[in-house]
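Worksheet: one structure, shown below.
A single protein chain has been omitted; all remaining protein chains appear in their positions.
After this line comes subunit A, so read on.
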């Protein structure tokens, strides 16, 4: 019988056992408000849409999501509880996925608490609520991808700060891989298929499409595959590094 729900429950509760959860949610809500209204020009755009809100999520998440992910495994290794966890009769899959899902649901919870945005934009005008829903789905998938990367980095580093920095760096690479400045570096020497491959790894183009209301199965698969791949890498890294 799978013990995934037990791991999930403990992990989710542990977020709320410390001030971490509340601080994170507060900062997330404040920053997403600041980004939307000041930097995004929500009112100035004169459109009933949450695009100014979603546009900043890849950047907002770049620093906030690694902060949730950094403790996933680094803390277990530092405190030695990983030895307890790994000698209990649970599978690697249950442990890795249970922990990841708890972090993902927590991120989703923080995201749901931005619902006043939906109320505001519906009060002010007549937005495309379908696009708003896909925007939320896209944003949550994006958070999941960041978290899966963070899970692997957290397993790699015993120190949470290093895990944080590694996660930010890798996520940043995934964001900018679609940018001209990166692609230009490839275009001089690399064949076209490689440039396309690098560009297609980017979070931004996928996320933009979903947040504009276009749900393409390939984009969904992209995020889910990315999450699965990084979680598999987490399991491998844990086996290699757990005893260090």
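The rule is simple: a residue touches a chain if its C-beta (ideal position, glycine included) is under 8 Å from a C-beta of that chain, and two chains touch if they have at least 3 such contacts; residues count from 1.
Here, contacts and distances are computed from a predicted model.
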Hidden subunit of the complex - UniProt protein name among "tRNA 2-thiouridine synthesizing protein B", "ABC-2 type transport system ATP-binding protein", "Oxidoreductase" or "Alkylation response protein AidB-like acyl-CoA dehydrogenase": "ABC-2 type transport system ATP-binding protein"
Selected from A:88, A:133, A:161 or A:221 as touching the chain missing from the view: A:88
Selected from A:3, A:158 or A:212 as touching the chain missing from the view: A:3
Sites on subunit A contacted by the missing partner chain, in the whole complex: 1, 3, 6-7, 10, 13-14, 17-18, 79-81, 83-84, 86-91, 242-243
